[in-house]
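One protein chain omitted, others in place.
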Amino acid sequence: MSISLSRRRALAFSLPAIIAILPFLGACFYIFRFSISAEKGVIDGYSIQPYIDLMTPFFGRSVWVTLKLAFVATICAMMLAVPLAFLLTSLKSPFARRCLTVTILLPLILNLLVQAYGWILLLGPSGVLNSTLRGLGIIERPIFLLFNEAGVLLGLIQTSLPLAVFPIVSSVRGLSQEHLEAASSLGASHWRTFFDVTVPLLRPGLVGAASIVFAFNASAFAIPLLLGGRRVQMMGVAIRDMISPLFNWSGAAAAGMILITLTLIVLVFSAWLVRVTSEKVRN
Amino acid sequence: MRVGLLPSENSSYRIIIWFLAIVGILVSSLPVIVVTLMSFSASSNTGFPPSEFSLRWYSEVIAMFTQEDASSAQSVVDSTVTSLLVAVLVMAISTLVCIPLAYALARGERRIREGMELLFTLPLVFPLVILGIAFLLIAESLRLEIGIWRIVIPHVALVIPFVLRNCIGAMQGISVETEEAAISLGASPLRAIWDVVIPLMRAGILAGLIFALIISFNEFTITFFMYTIDVSTLPIWMYSRTVSSLDPSTLALSVFIIFADVVLIVLVDKLIAGRANLF
Partner (left out) sequence: MMAGIMIRPTKEAAANMEKHTMDNTFSRRRLLATGAGMAATLAMPSIVRAQPLAGKEIRLLTWSDNTGLAILDHIAKPFEEKTGARVIADRTGSTSEMVAKLRAAGDRAQYDVITLAGVGAVELAGDGLLAKPDLNMLPNLKDVDPRFRTGADGHGIGYLLWTGGLIYNTKTFKEPPTSYAQMWDEAHKNRLFLPPATWTDALDTIFATGKLIGGDGTNSAEALAKLAELRNSILTFGENPAQLSELFRSDALDIGGVYAPAFYAAELNDPANSNMGATYDVDEGFFADLMYTITPKSKPGDDETVHAFIDYTLDAEVQGIMAEAVLNGPVNQKAVMSEAAKASPFIIKPEQMGEKAIVHDKSFIAEVREDWITQYTQTLS
């Protein structure tokens, strides 16, 4: 006997969630409808002009910067998240575990403006780092870590780190000990075990986490405003500017649709990647 | 013991894993540490690190909450209460709808599951600014008078991706056999889910709850469009403060908010998880 879920029950189980997300789907449709509106400030008539207006080199660069920064930030966040997840699952003391969990969640909690202020005090042109390095005679001119792509990258990594760590933690918990033990009893080095056993086993969780992080970063707008000093034109910033003060709401909707489409392509691709690779692992 | 993840003997692997983990901790916590130190500063405009320490800014924060005058401005107390209420509603609703969905997806067909997962990830993908204005325009054109639900409804959509992912992750560890065993002992399928599956999902559910709570409690962008003069939240209140000045009392208030979040996390952890806690 196996548990097979009848269609009807599956539907009944899914229904509450679908109802809960219905207003959101309405909003999605609304945005789509706005993006093909002939008027900029209200929905009226049909036109693909909002999309045509976006076909400029400037917007193209903005798309490129967005994808590039979101991608690099995702890779970096993953490189920090995996060790953090390992550490979190290895800690034995519940108190230490709690402290680490809260620490990792901090970027989600603290007001971004205040966090940006903290970073300015540390990494600003006259911040702790620059004045220390200058005091030690290592540098003559301040190094600029904020108000450019480096600053945005740092902010993206920081704010998306918690989103990466926790899905990986649950994957790590699900790791079969036998695999790891078998590998280490065969005398494989730690690195060999990591790359040949751990990573392939974790891959679905890793790709899942990475796709969340990527989506989150691609739509960021507060970070480029605050830590990028508005000099890094990510799409989120462009969309915000179109909403106010340009009041080009149809253009904002069109830019939003483009961003969503690009992100979805990445997500679908990564889901496909998981399927292909997990089938390979199973074989 | 976990083999291979964090070995105890010295090796390049161990050093690098530890190094990256520490970098991760620093990236997460450095701004908070700086801000916390500054909030104990004795003066209002010295650099970092502060030369003298005092609790004066904290007494201002306490005054803000206790001596709130009845007149004008959004009160910080009202905003905090609204924020808490919204966060608890969002947490409860999103978890209640996500548990059955996670079960259905985990036991259902893979193709449907992938499609649904993508559908429920959508809120994460949308740029929040455009989502905010869309929600506002819809609410206004439908002439909705729904009070606090103006904020709760968009928040639920926003946290569902996180809650669902955590619940699905928890379901993956639960084998069909466990459930079958319960059914073969005479339990109805629903009973088996309630008695066997849900307790096993607890860690995932809890993680989802906490994410929902934190994200909703601290959400700014969509709330900025949806709040009204009567229904406003703490992040909105905080925003108007930080624009005018980043003085140490604002920092002290931030530290206070972090503290409130941590208390909430611990509370949920204790209430729901009992002794078998998640963290």
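Letters are used for the chains, namely A and B, taken in the order the chains are written, and counting of residues starts over at 1 for each.
The rule is simple: contacts are C-beta pairs under 8 Å (C-beta built on N, C-alpha and C of every residue); 3 or more make two chains touch, one makes a residue touch a chain.
All values reported here derive from a predicted model rather than from experimental measurement.
From the options B:Ser54, B:Ser175 or B:Ser245, the residue with contact to the unseen chain in the full assembly is B:Ser245. Checked against the full complex, the candidates A:Ile36, A:Leu100 or A:Leu113 give a single residue touching the omitted chain, namely A:Leu113. For subunit B, the residues touching the absent chain in the complete assembly are 44-45, 47, 60, 63-64, 67, 69, 71-74, 133, 136-137, 140-141, 143, 224-225, 227-229, 232, 236, 239-240, 242-249. By the touch definition given at the top, subunit A reaches the unshown chain through residues 41, 58, 113, 116-117, 120-121, 124-127, 142, 144, 146-147, 225-226, 229-233, 241, 243-248.
Throughout what follows, only the chains that are shown with their structure count from here on.
Centre to centre, using the average C-alpha position, subunit A and subunit B are separated by 16 Å.
Within the complex formed with subunit B, the residues of subunit A that make contact are 1-5, 9-10, 12-14, 16-17, 19-21, 23-24, 26-28, 30-31, 34, 79-84, 86-87, 89-90, 94, 97-98, 100-119, 121-122, 127-128, 154, 157-158, 161-163, 165-167, 170-174, 177, 180-181, 183-184, 189-191, 193-194, 197-198, 205, 208, 211-212, 215-216, 218-219, 221-222, 235-236, 239-240, 243, 249, 252-253, 255-256, 259-260, 263-264, 267-268, 271, 275. Touching subunit A in their complex are the following residues of subunit B: 2-7, 11-14, 16-21, 23-25, 27-35, 38, 47-49, 93-94, 96-98, 100-101, 103-105, 107-108, 112, 114, 116-131, 133-135, 137-138, 153-154, 156-157, 160-162, 164-166, 169-170, 172-173, 176, 179-180, 183-184, 189, 203-204, 207, 210-211, 214-215, 218, 220-221, 235, 238-239, 242-243, 246, 250-251, 254, 257-258, 261-262, 265-266, 269, 277, 279.
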